[in-house]
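Heads up: the structure comes next, in structure tokens.
For this depiction, one protein chain was excluded, whereas all remaining protein chains were kept in their positions.
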Amino acid sequence: MAQSLETNGRRLPKRKTTRYERKKELIAYSFLAPNFIGFAVFTLLPVLFSIFLSFVKWKGGSFDSMQWVGLGNYAEIFKTAKVAEKGIGYLFTKVDLGIALKNTLFYTLITVPMTLVCAMALALALNKAVKGAVAFRTVFFFPYVASMVAICVCWRFMMMKDGPINQLIMALDGSFNKSWTADSTMAIWSIILVSVWRNMGYYMVIYLAALQGVPQDLYEAATMDGANKWQQFTHVTLPQLRPTTFFASTMLIISCFKIYDVVKIMTEGGPGRSTKMLVTYIYDEAFSNFNYGIASSIAMVLLVIVLIFTLIQFSMEDKYANN
Amino acid sequence: MSQIAQSNAGGIRPNHPALAVVGRVLLYIVLIAVALFTLIPFVWMLSASLKLDREVFSYPIRWIPEIFHWENYSLIWSKVPLLNYFKNTALIAILVTCIQTLTSSFAAYAFAKLQFRGRNTLFICYVATIAVPWQTYMLPQFILMRSMGLYDTLWAIVVLQSFSAFGVFLMRQFYQGIPTELCEAARIDGLSEYGIWARIMLPLSRAAIATLVIFTFVGTWNDYMGPMIYLTRDVNKTVQVGLQRFIQENSSDYHLIMAVSVCSLLPVSIVFLSLQKYFIQGIATTGLKG
Partner (left out) sequence: MKKALALILAMIMLLCTASFAVAEEAKTLTVVAWDATTTPYLVAQKEAFEASHPGVTIEYVDVASQDYAVKTTTMLAGGDSSDVFMVKEITDLLNWQAAGYEEPLNSYIEASNYDLSGFAGIESNYAVDGEQYALPFRSDFWVLFYNKDLFDAAGVDYPTNDMTWEEYADLAEKLSGDGVYGTHYHTWLSAVVNWDVCDGVNTLIDGNYDDLAYFYELYQRLEDAGACMAYDEVKAAGLHYSAAFEDGNVAMLPMGYWFVSTMINAIKDGTCSFNWGIVSVPHKEGVAAGSSFGNLTGAMINAKSENKDLAWEYISWLAGEEGSIATATTGTRPAWVSETVAETMASADGFPTDDASKAALVPVYVGIEIPASEHSSEISTVLNEVHSLIMTRECTIEEGIEEMNERVADILG
């Protein structure tokens, strides 16, 4: 996308604009205005305000009660004093932020590849002119439009000790005899499972679209060269899908870092802190401990991570466009 | 390609008939298995909604209820003001979808086809906020809405959802794909910019609009946090908040919970199924594929 910005955004020369050009600009602004005003007031402004909040101590109430603390909130959430004393391991085993970061990263690192592999596999399968492709596609996509409240409750019931999913697992391994959500190791996997289940259909559609854009003659050339199916896949399909994979993985990473509702409904962050995520942590600090400053500073940590991933994606795309 | 040529020795011949049949059968088996896995929660939900309370967790599980208890569905209407929730949610979803589609395609046209100062900076602002989780600015946003007197009105959710950066991003990606020459030609024919947008861009972007409509409608319909925080009086509540309340108050009536859940899924399913043809086209033609 960065590339398209460059090629299409012809720079305007720095000179006095003529009346005609001014009129043209006004027309452009008039197109923009309805959306931009709403966007600026209800999104941009609050975002900027929350950046400010991360530098103050504030328990709510009147604005007079705000106290400028500089980086104090950040020192507090990273427990810098304790970490300096006990080593970095302390951050990831004992500090709320470290644990939330670790859980969120673990969840993201498993969910993203799993979702993409499932999505790609389904897309490849459906791309082969199978009978009932439309029906399959609709079924696979359907979880994406279902409401999380209804679905998560349903999954939680199914993963109960006597629920159907557990009955299946217990049939395979008699020693597992617990609700998934009540087990420190399994709880996060239950969230991963639901996430993959929900997202794979969506990314499958994106892959399907991309697959249709792969030129047929590349395959023909590969077949002429005697490449087998697997080689065709690794040497033609995969490289051709790379931009899509980049895009999809960025979108997925962003949405994984923002995970909230699944956790809230399925495990409430438990047992212990085993499924505490960055966003659930923000939520707790803001709404049960009333530490708006602290909550905003955690939000900034999240924002920075997400922005880094976004920038990586943009620069990668740029590199590919240039090649 | 030369590498491939060298290593083809042990390759499976793609046109071997017997293998091809086995492959096909395997393919269908896998597809059907995944489809079943995808549908399990929905099937379970549906089946639980037609059972008696105590049958829901019977062991071993019975997928098709012995007796279909359709009365569960009539029972829930007297327990929750579901119709009212539906009305509110539908109102919000329709308003949001209209405002969102209209203003986004308007703004997207400017971003894609018009020249003005600050275009790139503004667009980056839009894109950057897609990456910001809502929870990070939920509170300032609330304070702002409150001071505007929007709290506990359906308008709060409407303005909250209507101006998302995502819509502009999606529509711009699509307009980018429409040749600029088309606009130039229209300009020469004497069409104003508004005319170009209305007569050329809009009709061409049917697929993209369908995509946006589904995303917006589904997103608004399924939103829980927004209505939970902004809507207070029972007359204003939406389906998701109502559903969550129902679950809390009737925590052990699993059959009824599932019946309400099934009802809450119906409208989105209808929108999705009726628009899905355009929708999938839309994803294919917008920049969403990367």
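Each chain gets a letter, A and B, in the order it is written, and its residues are counted from 1.
Note that a contact is a pair of C-beta atoms (placed from the backbone, for glycine too) under 8 Å apart; a residue touches a chain by one contact, two chains touch by 3 or more.
Predicted model only: the values in this text are computed from it and were never measured.
Undergrad: Where the complex has a chain not shown, which of B:Asn72, B:Gln161, B:Gln244 or B:Gln276 is the residue touching it?
TA: B:Gln244
Undergrad: Going by the contact rule already stated, which one of B:Cys125, B:Met228 or B:Leu275 would touch the omitted chain in the full complex?
TA: Of the listed residues, the one touching the omitted chain is B:Met228.
Undergrad: Which one, A:Gly72, A:Gly226, A:Pro243 or A:Gly270, makes contact with the chain that was left out?
TA: Within the whole complex, the residue contacting the unshown chain is A:Gly270.
Undergrad: Among A:Lys23, A:Lys59 or A:Lys319, which one touches the chain that has been omitted from the display?
TA: A:Lys59
Undergrad: Which residue among B:Met148, B:Leu204 or B:Leu275 touches the omitted chain?
TA: B:Met148
Undergrad: Need a quick check: the contact residues on chain A for the chain that isn't drawn.
TA: 26, 29, 33, 37-38, 41, 59-62, 65, 82, 94, 153, 156-157, 159-162, 178-179, 181-184, 269-274, 276, 283-284, 287-290, 292
Undergrad: In the full complex, which bits of chain B touch the chain not displayed? Write them out.
TA: 57, 139, 142-143, 145-151, 153, 155, 159, 228-229, 232-234, 244-245, 247-249, 251-252, 254
Methods note: only the chains that are shown with their structure count from here on.
Undergrad: So how far apart, in whole Å, are chain A and chain B when each is placed at the average of its C-alpha atoms?
TA: 16
Undergrad: Which part of chain B faces chain A closely enough to touch in the complex?
TA: 1-5, 7-8, 10-12, 14, 27-28, 30-31, 34-35, 37-42, 44-45, 48, 56-57, 59-61, 102-104, 106-107, 109-112, 114-117, 119-120, 122-123, 125-141, 144-145, 159-160, 162-165, 167-168, 173, 176, 193, 197, 214, 218, 221-222, 224-225, 239-240, 243-244, 247, 254, 257-258, 261, 264-265, 268-269, 272-273, 276, 280, 283-285, 287-290
Undergrad: What residues of chain A sit close enough to touch chain B in their complex?
TA: 1, 4-5, 8-10, 12, 24-25, 27-29, 31-32, 34-36, 38-39, 41-47, 49-50, 53, 118, 122, 125-126, 128, 130, 136-151, 153-155, 157-158, 160, 162-165, 167, 197, 201, 205-206, 208-210, 212-213, 221-223, 225-231, 235, 243-248, 254, 257-258, 260-261, 279, 282-283, 286, 292, 295-296, 299-300, 302-303, 306-307, 310, 317
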